[in-house]
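Of the protein chains in this complex, one is absent; all others appear in place.
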Amino acid sequence: MSTESSNNEIYGILAEVRNPKELIDIARTVNKNGYKKYDTFSPFPIHGIDKAMSLQKSKLGWIVLGHGLLGFAGALAMIYFMMVYDYPLNISGKSLMNIPAWIPVTFELTILLSAFGAVFGMFFLNGLPRLNHPLFTSDNFKKATNDGFFICIEADDPQFEPDKVRNLLTEAGATQIEEIRDDS
Amino acid sequence: MSKTYEYVPEPALVKGNHDFSSINSLITDINLRPTPKGWYIAFGLSNLLLFVLLFSIGYLIWEGTGIWGLNQPVGWGWAIINFVWWVGIGHAGTLISAILFLFRQDWRTAINRFAEAMTIFAVMCAGIFPAIHVGRIWVIYWVFPVPNSMAMWPNFNSPLLWDVFAVSTYFTVSLLFWYVGLVPDFATLRDRIKSKMGKMIYGVAALGWRGSNRHWWNYEKAYMILAGLATPLVLSVHTIVSFDFAVSIIPGWHTTIFPPYFVAGAVFSGFAMVLTLMIICRKIYKLEDIMTVDHIEKMNLIILVTGSMVGFAYLMEFFIAWYGQVEYEKAIFILRATGPYAWAYWIMITCNVLSPQFFWSKKLRRNVAFTFFISIVVNIGMWFERFVITVTSLSTDYLPSSWGYFSPTIWDVLTYVGTFGLFFTFFLLFLRFMPMVAVAEIKGAMPQADPHNYDPETGDYSPQEIEIPEPNKESV
Amino acid sequence: MSDQKTNDTTYWKSLNELAKNKEYKKYAEREFPEDASELTDQVSRRSFLRVMGASIALAGFASCRKPVQKIIPYSKQPEDQVIGIPDYYATSMPFLGAVTGLLVENNEGRPSKIEGNTEHPASGGKTNIYHQAAMLGMYDPDRSRSPRNNGEQASYSDFASFASSHFEDVNRNILFISEANSSPTLQRLKESTGEQFPNSRWVTFEPFGDDNRLEGANMAFGQRLRAIPHFDNADVIVSFDDDFMTPSEHANSVENSRRLTAARKVRSTDDSMNRIYMAESGFSITGGFADHRLRLKTSEIEALVFALAGRLAEDVSGLSAFSGYRNDLTGHAWVETLAQELLDNSENSLLSAGQHHKPSVHAAIAAMNSALGNIGNTVTFHDLPHQGNESSITAFADAINQVQAGNYDTVVIIGTNPAFTAPADLRFSDALTNVETKIHLSEYVNETSALCDWHVNRAHFLEAWGDGRSYSGELSIIQPQIQPLFDGVSEIEFLHTILTGDSGSGYDLVQETWDDVFTGDFNNLWEQVLHDGIFAESGFEETNVSLSGNFGDEISPLLETSITDGIEITIKPDPRLFDGRFANNSWLQELPDPMTKITWDNVALMSPATAESLGLPRERSFSSNDVPVVRISAGDETIEIAAWVQPGHADNAITLYAGYGRENIGRVADGVGVNIYPLRTSNAPYYRPADVEATGQTYEVACVQDHHNLEGRDMVRAATLDEYRENPNFSSYESVHGYEVPGIKEAELDGDDNLAEGGPISLFDEKYGPDYQPQWGMSIDLNDCFGCGVCTIACQAENNIPVVGKREVKRRRIMHWIRTDRYYEGDEDNPGVYHQPVPCMHCELAPCEQVCPVAATVHSEDGMNQMTYNRCIGTRYCANNCPFKVRRFNFFNYTKEYLTTGDDPEIIQMAMNPEVTIRFRGVMEKCSYCVQRVNRAKIDSRKETGSRKPADGTVQTACQQACPADAIQFGDLTDRESVVSQTKMNERNYVMLEELNVRPRTSYLAKIHNPNPELT
Partner (left out) sequence: MAQIFPKWTNEAPRRILIGTIIILNAAVFGVWYFFSPEFTQVGYAPEQPVPFSHQLHAGQLGMDCQYCHTQVAESKHANIPATQTCMNCHNQIQTDSENLQPVRDSWENDEPIEWVRVHMLPDYAYFNHSAHVNVGVGCESCHGRIDRMEVVYQAEPLSMGWCLDCHREPEKHVRPVDEVTTMGYEVENQIEMGLELVAKQNINAPTYCQACHY
C-alpha cells in the first residue's frame, strides 16, 4: 500500500472489491471506459466476467486441434513406416496394412498430443510460468487466492493516468486502492 | 390421468456455515498445521510396505520370474491381475473429474482432487506390473519405438503394445489434468504458508498463478478440453486393457463383451476405492462438511449401477457361451463355476454382484460404516474377478493335456501387498502437502460464487429463493 | 597311459586345454605309433585329430560385452575335415547283451548327437531313449575319474601293476561277474580267462535279463535259444505281458517297434493291419498300442497261457503236454477268442511272453508257436555263441552262495552293480566280505565299488573301441568318438590287463578278434566295417527246433497255478532308468514316464479299484501334487512309496519300477525315488504277493500331465479299421462334429494348388511364402505312435533343451519342445489310451505372433513360426495365446544352471549342439522344426543346385529321425511328391482345433484300431 519507492516504474493500480458481483460490475465499468490493459483477479473463475471484460474467444481450441491432428497423422505415419515400409514382417499371416490394429495406438497418441496442446497451450497463452510479477509486491493481493476480488489497471494502457484511474475505481465502489510498482 | 411431481431441491454441496475464507482454511490448514503424529505412524507403515515391494522386485529381477507361481499353461498370474485391478481403480479419478465435469455434476468438486490423486498413484502401482512381469526387464525399452542398430521396431499388432501406449498416455494425461487443477490451489498455499521454503516450493508449483480472469478464461477452456479428451481416454484405457484378453483366442478371454464389462468393473472398483479412502479421510480430517453423506449416497448409487452392470456381464458371458455353442467356451464357464477355481468364482459373485444390492436401501447407502464395509468387499471381489478371468481361462483351455493348476508363492503375495506401500506412501504425501479438496473449484461451486446471489442494490450476499415450478398436471 | 601320473590331469577342462595338454599328446602319439600306414588310416587317426581340433564353434552363452575371444586353429590341418561341418561316424551301443548300430555326429572333435544307423538291422536308422540319452551319459561329470584302491585315488598303472602280481598266481579261485555282453572280443578274452585261470568261474548277471526266455526255450527244445520275433510277418500277435516296444523290457525294442508298426501302416482302405492282443498286469505302451488288452495279475497271466495251451491242444497237434489241461481261466472269454484267432491265422500268428515270466510260460509259448507252425515265419530260434549256461539269476545266486561259503579269493565284477541290483536274499554285500580281493569296473563309483578293494573307471561306449552283436547276431563295431574324458578303460582293456598285467589298446584287441572273422583282405574289410558300423550277413544262424521228448514230463508239474486273492507286486525295470544304470542321466530322469507322465520318481502303480480298497482316492487332486504313500511289505522287507492310480492296471496288483533310490552316485541320481530292490528275492525276482497298507502320509510327485481325459474333445481322432473302410473321411471335422468347420471354404486340392490353401474364410488376406522358398510341414501318424518318448529326448539332444529338475517340473515348467500327450478313453478301470506327440504346430496364422509386443516371434518365408530368442523380452503372452500350449518359458536361467553347476561344467557344455543358441533366462522357446538342420540343408542345396528347396528327405527333424515307428514325416509342402505332402493328402489327415483357423502346418493322421468283432 506504500506509495514510496518512486524510483521504480509504476506498473498499475490495483483495487479490491467485496464480491464476485462487484467484480463484474467494476470490470464492466472499466471496460466501458475504454481501458484495454487491465485485468481482474479472483480465487475462482467467475461466471459472466468474460462478457463484462469483452474477452475474445480463447484460441486454445485451435492449438489443441493442431496437436491432435499432429498426433493422429504422426502415429499413422510412424506405424506405417515401421510396420510396412521399413521392416515388413509376416505376423500371424496378417496383411501389412493391418489398420484395425493400428487404431488404439493412433487414438492414444492423438489424445496425448491433444492433451499436451491443451495444457501447455494454456500455459503459453497465459504467459505462465511467471514466478515474479509486480502484483506480488502487494500484501493485500494475497487474498486473490483466498477470498479477495481485485481489479488492476495497468500503466501500459494508453489511457492510463493514475489520478483518473483512482477516481474511476473509487467511484465504482472499490476499496483498498493501491499503486503497484515494478520493483526491479 | 394425472400425476403430480414433487420438486426435490439439490442438497447444498457444502454443509455448515462456510464462506470462501473458512472453506479456504478448512482445507488448506490441513497442509499448514504441524504434521500430526498419526501421519508419521501411517507413513512409517507405508514405507515398510514400500520396502517390501522394492525388495520383492529386487529379488524378482535377481532371480527371475520363476519366483512367482507361474507355470506352463498359466503364464500370467498375480502380476497381470494386480495390474488390471490397480488400473481399474485408477479409473475413478479421471471419471469423476472428466465425465462428471462434462455432465455438470458439481458434487464432484468435493472428491475430484482426492480421486485424481488416487488415480495417479493407482496407475503407478499398476504400471509397475507389466514392467516387472517380463522375463528380461533390462530390454523392456524394446517396446518403445526407438531407432536402434537392430533396425527392429515393436509390433503394433500386439495388444500389449497398445497397453503400453494406453497406460502411459492415461498416466500422463491424468497427471497433467491433476496438475492443472492443482495450480490455483498451489497458489493459495503459496499465499498462506509462512515458511520461506514453503513459499518457494509452492511458488514454483503454482507457476506464478495470480488468479487473473484472463487466465481463468483460458484455464477453463483447457479444463473443458481436457475433460473432453479424458472421457474417451478413460474409456479407451480399460477397453485396451481388456483387449489383452479379448484379442487372444483363449476361451473365456476371447469375447466382445470385455470392453464395456471391464470399464464398468473399473468404475465399480474405482468408486469403491474412493469411498474407502474418503470415509477414512473425512473422519480424520473432519471434512464432513465438504464430503457429505449426500456424496456417499451418490457414489453408492453409482456402485449399485456399475455392480449390476458387472453382474449382467457375468450373466451374458454364460449366455453367450451357451448361445455360441463353442465347446471350449462352454467348458470354461462351467469349470469356472464348478471346477477347481469355483471358490474364487463364488467369492467374486458374492462380492461383486450380491453385496452392492444392499444399496437398494436408502438407509444402507447413507450408512457410512456399512458403505465402508461394502467398499472394501467390492475391491476384494474385483480382485477376484481378475483372478478368475486371468487364471481360470489359462488353466483349462483347449488341450486337456495342458491343463494345470496355479498356486501363488509368497513372492506373488509380497509384491502385491508391497504395492499398497507404494500407494499409501504417495497418498500420505499427497494428503500432507497438497490440498485434498480442489479449493478453487469448490469455492466456484458455492452459492456465494454466483453473482446472481447478490443483492443488485447493496451488493450484499442474498441467496435467491428457489422457484418451485408448478407441477404440470396434464402430461403423463 | 600307464606312465602317466593320474592326479596331474585326470580330466581336462576344455578342448583348448586338452589340445595343449602335452601329456595327452604323448599318449595320443603313442597310441598310434610310428607306423605310417596307421597314420594314413583315417579312421584310427580320427579320434586323435578330432580332439585336437579347433574349438571356435563351442557354443557359449548370450553375448557379453567385449570379452577377448580366441581362435585356435589347427597347427596341422587334418585332411578331409572342414571346420563347421559335422562329421558322422558309425558305432553301436551295447545294451542287455545286444548292440544297436548308431551314427554319431561330431562337431570339431566332440560328439554331439546320436542317430540310428540305417545300415544296422537293430536300428534301421532309428533309436530309442537310451541311445539318444547316451550322449549325456558320456558327458556326465559325475562319472568316475580314476581308479581307486580302497577308496583312495590311484592310477591305472597302479592297478596294472597290482593286477600283474595278483593274477600271476593262476590257481586263484576267481569269480568273474559281468553284465550281458555280446562282444566277440570279450567272449575271446572270457575264454582266455577260463584257460588261464582254471579255477575261475564266469557268471553273467543282469537283474532284468532274458534268462527266463532262454530257459523256456531250453525246456521246450532242449537248447538255450533266443527267440527272435518277426512282427512284420505276423497277422495276429498275442503278447502275454511282453512289453516288447519298451526299451527296458526288450533289448531289441527299436527293431520290434519298427517291424510292428510297419505292418500297421494304413495308407488306403485296401491296406490291412495286424491285430495285437495284450494281456498284462501293468499298463505298458505295448498294451496301449494293442487292439485288445486284458488286465490280469501277473500270476493270472501264467494261468491264462496254460489255459490257452490247453484249449489249443484240442485242435492242433504238438500240444499233447497240455491236452485236457484246465484251470480257473479256461473259461475266460479270451481263451476261446484267442484260440479261434490263432487257429485261423496259424503260421502267421505270434505269441510271446514277457521276460519276467517263468521259464514254463515261455516254454508253453514256444510250444504253441511251434504247434501253430509259426516258427520259421513269425518267430525264429537262434543259438547264441556268446551265451553260456551261466547267465541267469539262478547261476548268479549259486555263485554268490559259493562266495558266501568262502570259495573264492578274488571277485572281478565287470560293469554290473550287484550291490544295488542283486536279489535281497543273497545278501551280496555280506557275501563279498568273505572275499579277499574284490575288483570292480564301472562308470560310476557306485554301491558295488564301495565294497571293492579296487574300482576301475570304465570308459563309456562312445569313448572306447569294442564290438558286439545285434539282437539277431550281426557283428557290429563300437568305435570311439572321442578320447576317454576321464581316462577310463573299456571292459576288454580291463580284462586284457587282468590277463597280461599290461594296459592294452582296445583297438588292437578288437582288430585281433576281427582278424579271425574276416576272410578277405583285412584292411579293406575293416574300413568297410568302420564305415558301415556292421559286418554284413553275419547274423545268427537259424536253429531248427522241435519239441524235446520229455517236454510233457518237464512242464506238467509246473502247470499247477495258484492264484491268490491278495495283492501281488510286480517288479519291473524302470522304463527310463532301466535297472538304475541310467539314474544319473537327467534327460531320462526328466523324460515323463510314457504312461503315468511322472518324472523324477517311481511310484506304486495300482488300479483305481485297488486304491479304493486301500482307502486311497481313486483320482488324484488337480490342484495339488500330493499323493498318498503306501507301505509295501513282502517277506521281511518293507518299503514306503507313493501310490499312483493307473487306470487300466490289473486289480489287486501293484507294479513297482526298480532303479531309483540311489545314493552317492551323482548329483542327478541321488535321493530320487525309492529303492525297491529289497523286495526282490532270487526265487521271486519279478512278482510275489505282498501286504500293502496306506500310511496316511503324502508325497509330492512331479507329473507333467494333470488331466487325463479328452473331455469329449477331438484332439485325437480314431476309428476301427472297418469304420475307416466304410468312411475313409472319418477324421474330418465334419465327420467328427456332424457339421462343417464354421465359415469353411472347401479346400480345393487339385493339381497346382498350394496344399495350404483352402480353409475357413478370413477377414484378412493371408500371406504365404514366396515361390522360391520351400514350405515346411509335418505330419504325425497317430496310428504309428506308441508313446515311447524318444522324440522328446532326440529333440532335447538336438536343441540344447535344458533339464529343470523335479521342483520345476512340479511347478509345470518342463522345457521339452515336443511332448507326448496321453489320454485315457472309456472305462476308468479299463480305458483305452492314446498317445499324441505335440510339437509346435507352426500355424500359418499363428496366434502367438500377433500378440508379441516386440515382434520376437514372426513368420518366416518358408512357413515356419520363428522364435527369436535374442529379441524376446519374456511377456509370456505368446505362450498364453498358444492354443496348443507348446511354448516353453525360461522362468529361471535353466540352461546356465544346468551348464555351470559342478566343478567342471565345460564337460556338459560339450554336449551342446553348436548350431543352436543356448537360451537364457526370461525368454520363450519352442519347437523350431529343427531350423538349424533346415537352414543347413537349404544352404547346401543352394550351393549345389542353386535351389532353396532341398530334395525330399534331405531334411529330417530330430524327432522324425529318431522315431522307431516312422510316425513323423517332415518336408516341403510345395513338393507334391514329397512324403509329407503325400501323407497330408491321406484322408485320415486332420489338424487340431481346425475351427480356430490358425492353420497348423503340423497335422495328424487319425488312429485306426483293428479290433476283433468277437470281442467288441
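Order of writing sets the labels: A, B and C. Residues in every chain begin at 1.
Just so it is clear, a contact is a pair of C-beta atoms (placed from the backbone, for glycine too) under 8 Å apart; a residue touches a chain by one contact, two chains touch by 3 or more.
Keep in mind that what you see is a predicted model, and the values were worked out from it rather than measured.
Undergrad: Taking the complete complex into account, which shown chains does the hidden chain touch?
TA: Hidden chain contacts in the full assembly come out as A, B, C.
Undergrad: One chain is left out of this view; which of C:Pro73, C:Gly520 or C:Pro557 touches it in the full complex?
TA: Only one of C:Pro73, C:Gly520 or C:Pro557 touches the chain omitted from view, namely C:Pro73.
Undergrad: One chain isn't shown here. Among A:Tyr38, A:Trp102, A:Phe116 or A:Phe136, which residue touches it?
TA: Considering the complete complex, A:Phe136 is the one touching the chain left out.
Undergrad: Suppose we count only contacts with the excluded chain; which residues of chain B make the list?
TA: Chain B touches the missing chain through residues 147-152, 190, 199-200, 203, 208.
Undergrad: If the hidden chain were put back, which residues of chain A would touch it?
TA: The missing chain touches chain A at positions 87, 89-90, 129-133, 136-139, 141-142, 183-184.
Undergrad: Please give every residue of chain C in contact with the chain that is not shown.
TA: 19-20, 25, 54, 56-57, 59-63, 66, 68-77, 82-85, 770, 772-773, 858-861, 864, 866, 868-871, 915-918, 928, 931-932, 935, 939, 942-943, 946-948
One rule holds for everything that comes next: only the chains that are shown with their structure count from here on.
Undergrad: If you tally the C-beta contacts for A-B and for B-C, which one comes out higher?
TA: A-B
Undergrad: So, what's the distance in Å between the C-alpha centres of chain C and chain A?
TA: That pair's centroid distance is 81 Å.
Undergrad: For chain C, jot down the residues that touch at least 2 other chains.
TA: 847, 850, 855, 858
Undergrad: Which positions in chain B touch two or more other chains at once?
TA: 152-155, 157, 159, 161
Undergrad: Using the touch rule from the top, collect the residues of chain B that touch chain A in their complex.
TA: 19-21, 24, 145, 151-157, 159, 161-162, 165-166, 169, 172-173, 176-177, 179-180, 184, 187-188, 190-192, 203-204, 207-222, 225-226, 229-230, 232-233, 236, 240, 243, 439-441, 443-444, 448-452, 454, 456, 459, 461
Undergrad: Contact residues on chain C for chain A in the complex?
TA: Interface residues on the chain C side: 764-768, 844-847, 849-850, 855, 858-861, 999.
Undergrad: Would you tell me which residues of chain B are touching chain C in their complex?
TA: Per the touch definition, chain B meets chain C at residues 63-66, 69-73, 75-76, 133-136, 139-140, 142-143, 150, 152-155, 157-161, 164, 244, 247-250, 326-328, 331, 340, 394, 396-405, 407.
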